[in-house]
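In this view, the complex is presented without one of its protein chains, the others remaining in place.
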Amino acid sequence: MIDKLAANAAEAVSDIHDGATVMIGGFGEAGSPIELIHALVDHGARELTVVSNNTGSGRVGLAALIANGQVRKMVCSYPRSANSLVFPELFRAGKIELELVPQGTLAERIRAGGAGIPAFYTPAAAGTRLAEGKETRAFNGQEYLMEYGLRADFALVRAERADRYGNLVYNKTARNFGPIMCTAAETAIVQVREVVEAGGIDPECVVTPGIFVERLVQVPEPAQESELVKEGRSYP
Amino acid sequence: MIDKLAANAAEAVSDIHDGATVMIGGFGEAGSPIELIHALVDHGARELTVVSNNTGSGRVGLAALIANGQVRKMVCSYPRSANSLVFPELFRAGKIELELVPQGTLAERIRAGGAGIPAFYTPAAAGTRLAEGKETRAFNGQEYLMEYGLRADFALVRAERADRYGNLVYNKTARNFGPIMCTAAETAIVQVREVVEAGGIDPECVVTPGIFVERLVQVPEPAQESELVKEGRSYP
Amino acid sequence: MSESSKPATAGWTKSELARRVAQDIPDGACVNLGIGMPELVAHSLPEGREVIFQTENGLLGMGPAPPEGQEDPELINAGKKPVTAIPGAAYFHHADSFTMIRGGHIDICVLGTMQVSATGDLANWSTGDPGAIPAVGGAMDLVAGVKSVFVITQHATKTGEPKIVESCTYPLTGKGVVSRIYTNLAVLDVTTGGLVVTDLAPGVTMEEVREKTGTELTDGRQGNTAAEPPAGTATRGVGGNK
Partner (left out) sequence: MSESSKPATAGWTKSELARRVAQDIPDGACVNLGIGMPELVAHSLPEGREVIFQTENGLLGMGPAPPEGQEDPELINAGKKPVTAIPGAAYFHHADSFTMIRGGHIDICVLGTMQVSATGDLANWSTGDPGAIPAVGGAMDLVAGVKSVFVITQHATKTGEPKIVESCTYPLTGKGVVSRIYTNLAVLDVTTGGLVVTDLAPGVTMEEVREKTGTELTDGRQGNTAAEPPAGTATRGVGGNK
């Protein structure tokens, strides 16, 4: 019987290897799989390339992973925000690389990676500094950049509910990058609040079909990143 | 107040002009917007380019539109099927053009057109007769074809339920090309069985957000193409 | 003839400016608002006008901020602040969100800026300072894909430097992407013939606007090509893209 549920977060992330590319869902704290990230901190894999829209806040979640020196390179659209302390410090010190990608291009590159599209053209960033070194091409007189599909060894994603096949639904704007990251990773690892019986999710309302999910971890009451930051917590 | 509901199918298709490109949803009869197509037969616009997976069956729906001499060119993946009579006859007589596109490439071209992607690369059809005349490019040692995004002046789509904003849900495998065609057309015209109040569709379950839909027509009991074909009916 | 001796405080306040922008957003439009001053536009729509707000982090039909205590950390806007969803809203993932944006499905986006040029170049993401952490977010996708890009900004910087310039010195967000500029002093259309002033804030003169602008301006107010209208009678010739 197909059952993708892992015993816990530690088991789910245990084969993430040094040098892996890891996509991490979330837009700010919304959709950030904080328990999976903390398990990855405990696990200790290093030299990671992390693809995520932001770089975390405070010293928990993604920021803790970065603070712990496990990340060699970030691929993201917006690496600074109100409580983002760790990344800016390491970046200024030259201790972490950054590939800055416009948010829509980041999303489309991930989607392309998952869909078997090796490259596509986008108008975003044409004529700007972020076009430097990129191939350009005109279609109907407008300039476009060629961008490559992006794939990862692992994705860490947070969703609301799953069945044993890995079918997923999300919660509100915590959906963001989760569905496309599941498609673009060899191994998509998803933490969910709730696991239901097969058939417990309306097949018309499935957002991520189970084919894109390899492992599930149930975390009924995930920590709230902003609360931890407010309390001045750090991980580990 | 935003309300996209048109009085009837005739009104909804009344500005489809001669020479227009029209995407028509459906995989076989599932999702085929038969009442909108019949309204387009009545309306009479000619020299149309029609993008649709198939070419209809019998002498109703899409087959009736073709039989009526309104279609200059079909863009589709599978123009023949058990009851497909009209297209093969006209095609052999040289009276209709065909652009044959692999089904996944067709879907991706429509999706790209709707997403502002002018072109992309796909492995499908590389090294085959359908690659003739197409630009190829190698990525990681594999050969890909460059394919262009596809847009249309109009889309005719069938969905299950809508609210006044044009948010849509579909029914089972009748979903097929509908959601992507809505994104790729200047004017997406959708026939639905049911119209509900704003808020009557769970925002987590909306398949086509209303931004992609321009007009709605309510058809509570659409005709079933296969039934009409079985009865030997033709339209008009 | 100079009126530059008028107090520098003449012009629209931020909330008046937001209302001035909102006035040009047609009924039924789909609009994306940038972070900061653009967000004020949502609360400034004329009575009876229904506008749909999209936020690129995955919500169409964004409503106002929730009452205190009812914030949901999983229901936020692009600025990561708590919002609500209207009846008839839809959630979607990031690739679908940027299908809306890049695919030309959003009618208007309203963005703040650091500089905007005579040809509609926009610079609003980086000072180019080598010590700064570069962060672009969705701005480059928005300006590349949304049908009309409105800029809302103070006419000049706090130190009096023009933000409307012949050519941007800051790194660009997009080339030739801005349709219209709303400042505390004036409304300017970006045309193939350069910037055209179509409206002045009450008490503001063309001379003052010209003095505070780093590029040439045409006076395109209705009935005026060069002369000043009597104060307070500036007609509003801009009706959005209705």
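Per-chain numbering from 1; labels A, B and C assigned in written order.
Just so it is clear, contacts are C-beta pairs under 8 Å (C-beta built on N, C-alpha and C of every residue); 3 or more make two chains touch, one makes a residue touch a chain.
Remember, it's a predicted structure, so these values are computed and weren't measured experimentally.
Interchain touches from the omitted chain, evaluated on the whole complex, reach A, B. Considering A:M146, A:V206 or A:V219, the position touching the chain not shown turns out to be A:V206 (whole complex).
When the whole complex is considered, the residue among B:H17, B:K134 or B:K172 that touches the unshown chain is B:K172.
The residue touching the chain not shown here, chosen from B:A124, B:A152 or B:V206, is B:A124. Taking the whole complex into account, subunit A touches the unshown chain at residues 1-2, 111, 113-117, 163-165, 167, 183, 197-199, 201, 203-204, 206, 209-212. Within subunit B, the residues in touch with the undisplayed chain are 27-31, 53, 77-82, 87-88, 91-92, 98, 100-108, 110-111, 122-130, 170-180, 207, 224-226.
We adopt the following convention: only the chains that are shown with their structure count from here on.
Centre to centre, using the average C-alpha position, subunit A and subunit B are separated by 34 Å.
Spacing of subunit A relative to subunit C, judged by their CA centroids, is 31 angstrom. Residues of subunit B in contact with at least two other chains: 115-117, 204. Residues of subunit C in contact with at least two other chains: 85, 91-92, 95, 98, 101-102, 144-145.
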